[in-house]
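Read the structure below first, then the notes.
Removed: one protein chain of the complex. Kept in place: all other protein chains.
A, B and C label the chains in the order they appear, each numbered from 1.
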Amino acid sequence: MSEALLAQEVGTAPAAVPASGARQFWRRLRAQRSAVVAASVVAFLVLVALAAPLLTALEGQDPNTFHPSLVDSAAGGVPLGSFGGISAEHWLGVEPQTGRDLFARIVYGARVSLGVAVFATLLQVFLGVVIGLAAGLGNRAVDQVLSRITDVNVAMPLMVIALALLAVVPPEFPRPVLIALVVGLINWAGTSKIVRAQTLALKSLDYVSAARLSGWGKWKIAHREMLPSLAAPVITYAALLVPQNITVEAALSFLGVGIKPPTPSWGQMLTDADVWYQAAPSYLLIPAALLFVTVLALTVLGEGVRTALDPRSQSRLGGVRRGLLSRRKGGAQ
Amino acid sequence: MSAGFVVEVEGLSVTFPGAQEVAAVRDLSFSLPEGGALALVGESGSGKSATAFALLGLHRGTGARVEGSLKVAGVDVGAASEAELRALRGAKAAMVFQDPLSSLDPYYAIGDQIAEVLRVHRKVSRRAARARAVEVLDRVGIPDAVRRSRSRPHEFSGGMRQRALIAMALACEPKLLIADEPTTALDVTVQAQILDLLHGLRREEGMGLLLVTHDVGVAAESVDEVLVMREGRAVERGPVAEVLAAPARTYTRTLLEAVPRLDAPLSRQPVAAGDPVLEAVGLRREFRQGRRTVTAVDDVSLTVGRGETLGIVGESGSGKTTLGRMLVGLLEPTSGQLRYGGTEKTSGVQMVFQDPVASLNPRRSIGEAIADPLRAAGERDEKVLRDRVRELLERVGLDPDRYDRYPHEFSGGQRQRVGIARALAPSPKLVVCDEPVSALDVTTQAQVIALLGELQRDLGLSLVFVAHDLAVVRQVSDRIAVMHRGRIVEQGTVAEVYGSPTEPYTKALLAAVPTLDPVLAAVRRAARRELVAA
Amino acid sequence: MTGFLLRRLGGAVFVLLSLSVFLYLVFYVAPGNVAQIACGPRCSPAQVAQVHEQLRLGDPLWLQYAHFVQGIFAGRDYSSGVGVLHCNAPCLGVSYQSDQQVTQLILNKLPVTGSLVIGAFALWLLLGVGTGVLSVWRRGRPTERVLTWLTLAGTATPVFVIGLLLIIVFCSTLQWLPFPTYVPFGENPEQWAWNLLLAWVSLAAIESAKYARLTRSSMLETLAEDHVRTFRAYGVSERALVGRHALRGAVAPVIALSALDFGSMFGGAVLTESLFGLPGLGRELVEAVKVVDLPVVVGMVLVTGFFVVLANAVADLLYAVADRRVVLS
């Protein structure tokens, strides 16, 4: 039952989420050391990405200048010097063949990788919420149609459709935006399934019924009563989507349809670097390690967000205690 | 074991740590002789369940702090090792829980679950354990126990599940049975059966019974002694007849007074029904469950006059909630008509919901929630809105300055008052109350009921009061409709329905209601047995 | 049950038809001159026109699509030059580029992808559920922390990073394993396994993390449920609570997720196939997209989409079987 699995992923049903204001959320997030560390790492990466021009200016390099003199042309273009040509001028060495500065490319690459992932996630969430809400609130026919469309979306092999779509769109269209669009367009089904399921659950809640009795229209109720309750599962799910999307961008680049040169992205760099693992290991290892750390940090952060939003998984102790003392009372119904 | 006591508790305290430390039980002492029956009675937060859990050492590993001396069936629970504790649990003292559905493993057959417990404590073969499981199932009155032992919990009805849970408790022939709200989740007729069963078992097996309940009536039916608890402390202890008949403490008295009784004098003067504000004719509602169609409400016709209260009683699954929702227009009837004082438009009808937690959006302030119907009606002037909401808050007995507070800052009763205020906001002619007090403690319950009555008088409201509790309904209603399997089986004035019921179902319902008089309880138990036998 | 199956079948047909329509539309606007590619780079305009006609590319889009659908149900004939060849129903068409029947092509690739998926599946299920159970059993102890971080690391690693590292370590540096090449099972089962091992491990490393998390969270959830409290209150040992009651609660979600993953893996293991030189469905699909080989793309997406839809239905069915409380709808 895919909905059930998704629910497992995002945690609880909305009714069980108590009023957790933003302040409470931050408190619970801060209480988790791993989440704090992860958040710091993510913040650091975002800062690095934002400050890319500054950092490269500090280093005195830019990501696109070739340095033919720094590579051994006869040996295929392997960087001269040890550890991939690390020096005071080139902090992380240079790229094989071109001699472009690796540090500059990595910090600029962070912009693309993070930007694409975040934008794609926003799009997925937006589409998912709109479609899921519409399916959950609409009548049977609307729900049927939208649910089938969601099924189609699920059955679309991301890589293949992305390949096809990326080939269709004219090259003038900015690639990072395009990739984010494509990923967002192909991969919203998870969010919409969650939103639909939660909307259906919310619909039967008494306070939504009360709002209906107040005389509000359907969409007004969705906006006022449901959206805030949907925020928790959706944010939780989105937090898990971001690292996934970073990987997707990298994978698309890996298959040769990603970000276009000379724009650097981590996926692009990994793709180019993979054959160099013996001749210039640092060229491969640095972006690979960064990708790993980023995805790990985002995943841990996502877990933290989930925990902070879903008090049920807050702590095992709490869980057991609640288990012991739940349903203490309540209606005989 | 000293002097034949199965439970000896001395200075028990249970504290839950956390941001705000909660002392659930404070310095509690009591004992239960072998074969005796004691009820821990109290409202929510009284610490009665925490006490029951402490008896089996179930607080271990949860972070809760347990102090004092606890001896159960000769085992010092505080000092016992894990293994000793495990040997105590189930074998010497067994526990029956409130919700029989969630208390059984949904994935395994009932018989296997009982056999598993048995095999934990006794070195018996799988086959012998299964045989014993069938035996105890048979003992608790499960028909065709051999076959039913192979069923999973969801294939059982609520009462059957509770019987199965009791059978599990019996499996190892414990000296003590701890029943934690064993009937709270059950219908009143089923509740009576389970209480009868517990009663019989105690007598025949000679077990001690520690009953934990919020319902004084349940205690009156089942035990020798009661211990009334409040906020973790013992308030009063004594033989059940004494305490119930002549409570020594004020709190006990308040508690008893708050309990709605079938035999209490009627407080209401029957109101002469005015023009009908609601007429329902031939209402029918079907639900689709997979390929089956289930009829929840079947050909129900009723009328509610101005200023009148119609009580609708029924057990779970009787269709009363579905009916209530149709009356306010939250559900479309499959067929039939609804007229509201001459029009078919749903207007001037509001609802008060059962669960005070679920009926308020946790993310919106209560003032906003109450203002909703006004805003929807087109009122834009913030000042007018605020004034009206404050007025309403005051009207339902809440501090108007708490306009901007959020639901979780209120207690259950207060939240229900907010719900009432919201229902009143658009000045409705009719309010449908769907189990408005069933989630509340008895004392709160009484206050809310009083409030409703007051409001009705002052505002000339018509009420439809949907509930399972016959005594409550009797207290508030002018007329009664009894629902059973989607139909109204009996309808009439309170005096008619409660005084001289004509339908056997109504009779059975009334016979099952626990009484506060232990002597009468015994008489009625005998009567029920006869009813079953007949 | 029958109703469920029929509804699912209807849904599946709808999903698959929509997918194929979508692909037809996308490829209709996709750049690239199909006839020129099929004919060869230096074909004259006249020859290209011939090929264009032969592939019926001049037909309006709806007619092309109608022929495609007709092929599925009734088969199709096409010219080999000397005679007429028949493509039996269900005919997914004939590749523009290699003249192979798409059905045949898929049947050729299926064993490769199947080998990858089945082996990896077994491994990740074993690893994932094992890790999950262990981390619950050892909860609150260092073991759990280590396992939690390991699974997080697994989730966070893109398959090509892990696969690449494995190849570097085991094939290149240590030379313990051959550089992966697909050897059919029928040819040499031992070599088949050795060559697939790294691919299995990398897929499993990532997938099993998901299963470990799912197993762990389901078990913890079950452990917090009332019925576990019941058995704890009856003296059942912690080991039995974890191993019998809590694990049973994780069975349904794990089975359901397995079915889903199993289905989507058939078209979704593109990277792994690429990385380990496995000429499977995913890789073929990517290559077909690149040469605008519409029949192959549509055929393969339909087949992989079919697996996904099937897996969804199977997942629901298994979930309902494993968790008797669920009603199929």
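By our rule, a residue touches a chain if its C-beta (ideal position, glycine included) is under 8 Å from a C-beta of that chain, and two chains touch if they have at least 3 such contacts.
The rule is simple: contacts and distances are computed from a predicted model.
Engineer: Hey, which one's the missing chain according to UniProt: "ABC transporter substrate-binding protein", "Sarcosine oxidase subunit beta", "Putative Na(+) H(+) antiporter subunit C" or "Oxidoreductase"?
Structural biologist: Cross-referencing UniProt, the chain left out corresponds to "ABC transporter substrate-binding protein".
Engineer: Quick one: which shown chains sit in contact with the chain that's not drawn?
Structural biologist: If we consider the entire complex, the absent chain touches A, C.
Engineer: So one chain is hidden, and I want to know which residue out of A:92, A:201 or A:255 touches that hidden chain in the complete assembly.
Structural biologist: Hidden-chain contact among the options goes to A:255.
Engineer: Among C:230, C:258, C:274 or C:304, choose the residue that contacts the chain missing from this document, as touch is defined above.
Structural biologist: C:274
Engineer: Any idea which of A:24, A:64, A:87 or A:144 touches the chain not displayed?
Structural biologist: A:64
Engineer: What residue numbers in chain C mark contact with the hidden partner chain?
Structural biologist: Where chain C meets the chain not shown: residues 30-33, 36-48, 50-51, 53-54, 79-83, 85, 97-100, 105, 108, 160, 164, 167, 171-172, 175, 178-182, 271, 274-277, 279, 283, 286-288, 290-293.
Engineer: Extract the touching residues of chain A with respect to the undisplayed chain.
Structural biologist: 64-66, 68, 71-78, 96-99, 166-167, 171-172, 254-257, 260-262, 274-280
The rule is short, and it goes like this: only the chains that are shown with their structure count from here on.
Engineer: Based on mean C-alpha positions, which chain is nearest the centroid of every protein C-alpha shown?
Structural biologist: A
Engineer: So what's the Cα centroid distance for chain B and chain C, whole Å?
Structural biologist: Spacing between the chain centres: roughly 51 Å.
Engineer: Can you list the chain C residues in contact with two or more other chains?
Structural biologist: Only 225-226, 228-229 qualify.
Engineer: At least two partner chains per residue is the criterion; list those residues in chain B.
Structural biologist: Residues 58, 99, 102 of chain B each touch two or more of the other chains.
Engineer: Name, in rising order, each residue of chain C that touches chain B in their complex.
Structural biologist: Within the complex, chain C contacts chain B at residues 3, 225-237, 240, 244-245, 248-249, 251, 323-325, 327-329.
Engineer: Where on chain B does chain C make contact in their complex?
Structural biologist: 56, 58, 85-91, 94-95, 97, 99, 102-108, 113, 116-117, 120-121, 152, 154, 165, 168, 289-291
Engineer: Chain C touches which residues of chain A in the complex?
Structural biologist: Within the complex, chain A touches chain C at residues 1-2, 4-5, 8, 148-149, 151-152, 154-161, 163-165, 167-168, 243, 247, 250-251, 254-255, 270, 274, 277-278, 284, 288, 291-292, 295-296, 298-300, 303, 312-313, 316, 319-320, 322-324, 326-327.
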